[in-house]
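As structure tokens, the structure follows; a few thoughts come after it.
All protein chains but one are shown at their positions in the complex.
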Amino acid sequence: MPLLELNDVRARYGPIRALHGVSLRVDEGEVVALLGANGAGKTTTLRAISSMTRTSGEIVFAGRGIARRSPEFAARRGIAHVPEGRGLFPELTVWENLRMGAVGGRRGGFEQEAKRVIEYFPWIDRRRDQPAATLSGGEQQMLALGRALVSRPRLLMLDEPSLGLAPTVVRELFAIVQRLNEDEGLTVLVVEQNATIALEVSSRAYVLEVGKVAVEGTSDELQRHEGVRKSYLGY
Amino acid sequence: MRRYLSVAVGPALFVVGAVVVALLPRFMGEFRLLEFTFVAIYVIALLGLNILTGYSGQISLGHGALVGVGAYVAALLSLGRPGLELYQLDPPSWIPLGDGMRPVFTIPIAALVTGVIGFLIGIPALRLGGVSLALATLALAVSFPILMKRFSEVTGGGGGLNLNLPETPFGWDISTRHWLYYEAWVTAGILFLAAWLLVRGRIGRAWRAIRDGEVAATSSGVNPALYKTFAFGVSSAYAGAAGALFAIETAYVNPDTFPVSLSILLLASAVIGGLGSLAGALFGALLFEFLPIYSQEPPIFSFHFAEQAPSVVFGVFLIVIMLLLPGGVAGLFRALAGAVRTGRFRRRSDTSELA
Partner (left out) sequence: MAVPARLPRIDLSVGPVLRSLLLGVGFIVGAVAVLVLLGLVLTQTETAFSWSGYAQQIVSGLSQGAIFASLALALVLIYRTTDVLNFAQGEMATFTTFIAWSLMHHMSYWPAFALTLVIAFIGGAAIERIVIRPVEHRPEIVIVIVTIGLLIALNGLSGWIWNPEVKAFDSPFSNGTTEIAGVVISYQELGVLVVCLATVVLLWAFFRFTTLGLVMRAVANSQDASRLVGVRVGWMLALGWGLAAVLGAVAGMMAAPSQFLDPNLMLVILIYSFAAAVLGGIDSPIGAVAGGLILGVLINILGTYVDFIGGELRLPAALVVLLIVLLIRPQGLFGHKVVRRV
């Protein structure tokens, strides 16, 4: 049984319809990429999963329906959603932001998890008291990722993690995501405009266009797919 | 055909309303007449508040103080002592003061003076955001009675000023009460039309653009500062006119007639009547006059809200209305009219999610 399954999900913002029937699944232990151009509905899909839009259709996570509930509900069931813009608390310190990752009441003590996170991002330990707003873009992204990890999520959802970051930082970030998946079996659903790196790290991918799934398959297949190559990979 | 109907509805309703107002006195006694005269006065005040808060989006908790200003100006003028004697100045001879101005002329002058004061208030108000502006106007409302008491040489202090009840002009054979009723309603009618013209014209559009998004409005070439201060000025002028009529009607002004609760209740009535809609002023005025929150007449509000069960009811009423009818009574009518017109009922679209 897949960890996450979407069935014919439609979503709208007020009168504007953004998703017109999206169906996808994520199995445990996978890294799945969600690709597409701007406005295709990638971010909306993640937001629908987190009940941040008006949704119709079925969203099943770990055997339970989670559609039309609330972001807190999804988070408490083990979905860590790192949104566009990272969703940090700008006036809180680095350490306080990290602490907030543990308040969702999930299993695992904070101290232990924080140690784990510091192993991946050693600089966090050195800059505990710095306000999060003063971090660089890359550091903010890493902190957001670290905070998500502290809660020991069952599913990690990343929304455009590469946005606004230098290519080396992006590589570093995705390398860490890959390590997390391979070493700890973390399931990841990543939304990306940067299709190249997303397809390198993921095992399967979906391409959204105008609110519907246009292409789906393994990442290898998509990397060879002519349409995908021309539109999203640039060759 | 439908389009003709929707354009004609507004003016048609106005004409119907005018006829009703004209004929009403036949059916009621003197006391009721007095009450409805006050309704006209409140309509004027609420039109002003509606323009400021509903159309240009600036919250004012000081409207009552401006009404008070208008009342005092009118009172002083009709007593022939506009306070200039304090500074040993004689009033300019081109003002028809004499022993005391005819009350009817005090209305536009009071409106003008209050309007200018309002405009001047509007200038620093630009620097203050929503919260600060609410507080600054609240500060005005709170300070007004205190200041009026303090400068008693001019204002008659706590005792207030007594005026003579005006005589019916041209020797018409109607009672003073009737004359005042028509005076108030004609003024209200004129000011209503003026507001209507303002609001549907360029200025009104600019106001609404500013209310809905000041940055966007600026980039469309609207100068928010100008329009916002102008809104303050116009709104205050309306308050001044209402105040002048109030002074004429009650023939007595004193500081306690204009406490902070007046400003608060005016705002509440404006919101319940319906902001962003001129008809809302009418509903608000009816509410204000006929809801039992004061225990004496002519309406005198103390700084202390009536300490009885009625104020509990009123408070709960306010809350419940806000929960159910955020568009106010006028919004309700508009929704009903819309439903009738389109032949179906549509749910309001939800704007609770972020785009």
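As written, the chains take the letters A and B, and residue 1 is the first residue of each chain.
In the analysis below, a residue touches a chain if its C-beta (ideal position, glycine included) is under 8 Å from a C-beta of that chain, and two chains touch if they have at least 3 such contacts.
Quick caveat, the model's predicted, so the values are computed rather than measured.
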Visible chains in contact with the missing one: A, B
Touching residue (missing chain; options A:S70, A:Q112, A:T196 or A:T218): A:S70
Among A:E91, A:E184 or A:D220, residue touching the chain not depicted: A:E91
Contacting the left-out chain in the complete assembly, out of B:P11, B:G129 or B:G338: B:G129
Touching residues on subunit B - with respect to the absent chain: 53, 59, 124, 127-132, 134-136, 138-139, 142-143, 146-147, 149-150, 215, 264, 267-268, 271-272, 275, 303-319, 322-323, 326, 351-352, 354
Positions on subunit A where the hidden chain makes contact: 50, 70-72, 75-76, 81, 83, 87-93, 95-96, 99-101, 103-106, 128-129, 147, 151
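By our rule, only the chains that are shown with their structure count from here on.
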Centroid distance [mean C-alpha coordinates] between subunit B and subunit A, Å: 54
